[in-house]
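Please find one structure pasted underneath; my questions will follow.
Shown here: the complex without one of its protein chains, the others still in place.
Chain naming follows the written order as A, B, C and D, and within any one chain the residues start at number 1.
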Amino acid sequence: MNTLGLLRRNFDHGVHPAHLKKQTEDLAIQRVPFVSHYVMPLGQHIGVPCRPVVKVGERVGRGQLIAEPGGFVSTALHSPVTGTISEIDDFRGADGQFAPAIQIEADPYATQQPDSSAGIDWRSLSLEAFIGEVQKAGIVGMGGAAFPSHVKFSVPDGIKIRHLLINGAECEPYLTNDHRLMVERPEDLLMGAEIVRQKLGAEETIIGVEMNKPEAIEILQRHIQPGQPVRVVPLKVKYPQGAEKMLIKTVFDREVPAGQLPRDVEVSVNNVGTIVAIADYFLRGLPSIERIVTVSGPGASYPANLIVPLGTPVREVLRFCGGLKDETREVIMGGPMMGRPTASLDVPVLKGTSGILAFTEAETARPKEYPCIRCARCLEACPYFLNPSRFARLARARMFDEMEQYSVMDCVECGCCTFACPSHIPIVQLIRTGKDALRNRKEKPE
Amino acid sequence: MDNLVWIFISSLLINNFVLAYFLGLCPFLGVSNSLETSFRLGLATIFVLLITALCSWFLNTYVLIYAPYLRLISFIVVIASTVQFIEMLIKKLSPALFRAMGIFLPLITTNCAILGLAIFATNRGYGLIEGIVFALGAGIGFTLAMVLLAGLREESELSDIPKLIQGIAMNLIIAGILSMAFMGFAGLFSAV
Amino acid sequence: MAENQNESYETFFRGIWRDNPVFVQVLGMCPMLAVTNSAINAVAMGMATLFVLVGSSFLVSSFKQWIPKQVRISAFIIIIATFVTVADYTLLALVPKVHKELGAFIPLIVANCMILGRQEAFASRNTVRLAVLDAMGMAGGFMVALFSLGAIREILGNGSLFGVDLFGEHFEPWVIMILPPGGFLTLGLILLFFNWVTQQKDKFIEQVAEAERVASDG
Amino acid sequence: MKQKDPDLLLMHAPLLRQGMTTPGAMRDVIYALTPVTLAALWFFGLGALLVLGASIAGAVLTEWFFALAQKRGESLLDASAILTGLLLGLTLPPGLPIWMAFLGGVVAIGLGKVIWGGLGHNLFNPALLGRAFLLATFPIPMTTWTPLRGSESFFHVSASNLALPFMQAKVDMVSSASPLGLMKFEQEVTPLTNLMFGNTLGSLGETSGVLLLLGGIYLWIRRDLDWRIPVSIMLAVVVFSGCLTLVDAVRFPSPLFSIFSGGLLLGAIYMATDPVTSPLTPRGTWIFGIGIGALVVLIRVFGGLPEGVMYAILLMNAATPLIDRYTQPRIFGR
Partner (left out) sequence: MSEDKTPDAPAVSSTRLVLTLALAGLISGVAIIGIYEATLPTITINKARELREAVFKVVPGVTRMQKLVYKNGELVSTTETEKDEEPIYGGYDDEGGFIGYAIPGAGPGFQDVIGLLYGYKPDQKLVIGMEILESRETPGLGDKIYKDAEFVANFKELSVEPEIVTVKKGQKSEPNEVDIITGASISSKAVVRIINETHTVWSTRLPQPGSEPLMTESEKTVDEAK
């Protein structure tokens, strides 16, 4: 079975959207200049929001801690810029909801040198200390979900991580930020991976890269030292190859049982960006204050891969790339499959913002919706082998309990079903309605 | 032997009690909204039908040849007491099942399928074995029709069936379509 | 007395339309569908049902004081079965051809939920007069349903009504109508039509009420 | 310089869609049926056109009428009514009075689609429902197979086509049995080449096996068709009829004959695969197909009717909710 799995090297189902990475895949990462103000929401990650440790009017340095973790599933926040705290208040986020955030006025005359530039002696750290450092550095999953990395590394007793799996799949169309990282900073990536591997005590590191990034595969392979326990595994190009359970299925031919985590099959999956951020912190003392963002899409005047300080308003990032074309109708934060649209260009770039995509009429025009003809394409697309067609019908009939019976909670909203639906039914939204209804019901028993 | 096969196939498919003889329509139209209940009711009906076949054979052989005019009354009394017995049995063995079927259990008594079986078996002069095969075919056929209809009804609950049609009218139309589909079985095993 | 008259009238006509046992209460389906492949069979079945229902309602309401509640269902069934047997033999003696056509469905009148239902719900709680009127109304309603179904099925399925050819010899009969599926489909469509009429009526009543309200408000 | 923001929409991801659309799929099926339709016209002449036209007209007018009545509108654009009418027409005998074909179209849409709530909600194949209704209603005209046009002019229309509404068809020629009827009642085997190229009696669309297969391949390439269904139906037919042939080769037809005769190919490729009425799950589609194959062989060989494809598909349509329910795919990680 295992050999067969290796030969097959794939997960079942999934879809094949066009790659659309040509525009940006060869563009070197550029740094976005500092702008006048930054907004740092306190809840940029999954889990409890952080607690501010600064006051309005206080001067902060770039990389200085401005908010501490609000709990275990929470992480620290650092100032992306040298300047003054101008406001701590509710700001409107990309989803249109208000949420607390710290606004920082940049000091136009500051050097913007990071606060500390000394690395950390990671070799002497215990696992607990290492995990503490990762939390202190504010590092979260950079693939888009923004799950605090230190939580991922905290493995309960009795479970041993044997494989460190680095996710360089980047299966979302348009996005090339991970690709550029792998091409431009292979040493940092490998070093960061080595740090994590040693600290977790894993036996080997596997870097999974989709085959549409041959350059990245080649460069990584070239940089692996002889004897280093690192393998680069080329992956079939298929969406959602980058979903961690799919990646594990592809690489190890093992299914993570429903309701469990990768660690339950002795794997830790981390995004390329996360690993580089870890390298930045332990080698150079740089906490999570900036990230790589791909600006692309038909509505972007000059697509680019950019280093963007967190908190930079999307408007400023876009302005740096020549602004939006007139025909732009929608701006998506993240990839086109799972990203969220933003209502305003004043929202900031967050830790989980992998891309800023501008779309025009052609992409946003919704063809007329037809009734479901039960063609089963969504079933063939769903990587979790769910029955999206049924979910959509049940959600329309408001039969949420039946949805639960059909395991709607296993859905990760990857969007394959909606992508594949020839009747253009917004299946993912319908599923979300059902999930929300079920969650609300759970919160208010009876 | 051939005869038995034909009796079975005929009562199961060709002359399905529900779809061709219209027997047992009350539960067919009433209870078939849930697959689970339909199936259980079907099983209960098969059981009652088998008992009925036994009873009616007994009555036919030992009582009715002397008093043919008592046919209807004696069938009813015997069947009603059998059902009463089944009801008590189910209540005792599976309270959940009893709850699931609730008011429909007494309905089995007035289920025309039961009485119909007894009358058809008498009219056709079936013996004991033939009667049991007939009851088995009829019961399985009834369950089959019930389960098919229940499946279709559950599925059609997700459909946009116009308000006007929902309910009994729709069930009758589905039953008509099923009945039409079952016409394909006509002549099965009689032509060879 | 006038009120009483009104009540009797109401009791009788309720069964024909508003509480029609077939179209509204959806009872007595088995004979309904099985014997309505021709109008004559439908009418014969209707007559037999009328006889049984009226007879047993009369008996039940007459003797209601003497029937203990615990055994009422059994007593009702015995009464009904007696009348059915009587009807069965009478039909067999008088019109053997029709009896042959109706076959097993005459004895199955016993299993018609409508008859037992009327005993339980009405005859055992009302005076003899009302019980008989109700029985006649219900049986009348049942007959109306039987007849309309039988007529439609015979006209389309055989091109005739009561055996009288309607369309000449070149008419292509709709065989399905006298087969089982035709029974289901026709009754389904009649119910649909009934629903539609009721809906339109409700709408109309609503509109009238609305108009009155507006008028009185104004 | 302050740039003016565009009015941003909030369309939810995924923003990318694959190219296929539902009406497109319907149109593809119509394209795939074009050669078969043309062959029917070639073999049976203008009469075939009248029958097809009448059934399509019946279907489309009914759809249009109810769309107006329910104020739904636009439902004609998805071409599904045309497809239903065309499929129904292809299953009708060439000499059928056109009023019956029209009625079939009306019933197919009315009973097969509208009352269920329209496209996607019906649980039985509308075209086959229309045909089943016609077969039960007019058993004689529906089993009267007019011979091929032969040397007759294309414009010759059989008088039976033109029977007045509600009136009987005048049979103006000696009708003969279809290949299946010949097999069943006379043990007479029609040559396979005739079956494959349509040189036999039968319904309009079922005569030419090769063209039906070609259309199926087109649909398969266009990914409009769940290949499992036709494949499993044919496999089941081959296996079951093969076993019977081994028992008695004279009484039971050969597997190849079974596949190419009657409506099997038309049914397996275009009717059973109707996504609306076939199971969703891959395992379910196998059960569905095998069930149809088994029922076809059962009805054809042991039943009273020469042909059972239509009934087999309708019966399995009825079982589809059950199949779907018990073949839910194993969820990832469970």
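Quick note on the criterion: a residue touches a chain if its C-beta (ideal position, glycine included) is under 8 Å from a C-beta of that chain, and two chains touch if they have at least 3 such contacts.
Remember, predicted model here, so these are calculated numbers, not experimental data.
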{"item": "Touch partners, limited to displayed chains, of the chain removed from view", "value": "B, C, D"}
{"item": "Candidates C:16, C:32, C:48 or C:75 - the one touching the absent chain", "value": "C:75"}
{"item": "Hidden-chain contact residue, picked from the options C:16, C:67 or C:123", "value": "C:67"}
{"item": "Of C:16, C:115, C:179 or C:192, the residue in touch with the unshown chain", "value": "C:179"}
{"item": "Hidden-chain contact residue, picked from the options B:73, B:97, B:128 or B:164", "value": "B:73"}
{"item": "Interface with the unshown chain - residue positions in chain D", "value": "139-140, 143-144, 184-186, 304"}
{"item": "Touching residues (missing chain, whole complex) on chain B", "value": "6, 10, 14-15, 61, 65, 68-70, 73, 87, 105-106, 124, 186-187, 189-191"}
{"item": "Where the unshown chain meets chain C, residue by residue", "value": "66-71, 73-75, 78-79, 81-82, 85-86, 89-90, 92-94, 96, 157-158, 173, 175, 178-179"}
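The definition used in the following text is that only the chains that are shown with their structure count from here on.
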{"item": "Those chains which touch chain C and also touch chain B", "value": "D"}
{"item": "Chain of greatest Cα-centre distance to chain A", "value": "C"}
{"item": "Pair of chains joined by the greatest number of C-beta pairs in contact", "value": "A-D"}
{"item": "Chain A and chain B: spacing of chain centres that average the CA atoms, whole Å", "value": "60"}
{"item": "Length of the line joining the C-alpha centres of chain C and chain D, rounded to whole Å", "value": "41"}
{"item": "Touching two or more other chains - residues of chain A", "value": "371"}
{"item": "Multi-partner residues of chain B (at least 2 other chains)", "value": "160, 165, 170, 173, 177, 180, 183"}
{"item": "Every chain pair meeting the contact rule", "value": "A-B, A-D, B-C, B-D, C-D"}
{"item": "Chain A-touching residues of chain D, taken from the complex the two chains share", "value": "3, 5-18, 20-25, 74, 78, 118-121, 226, 275-278, 280-282, 285, 328-334"}
{"item": "Chain B - residues contacting chain C, complex", "value": "19-26, 29, 69, 71-73, 76-77, 80, 107, 110-112, 114-116, 119-120, 123, 164-165, 167-173, 175-177, 179-180, 183"}
{"item": "Chain C - residues contacting chain D, complex", "value": "167, 170-172, 174-177, 179, 181-182, 185"}
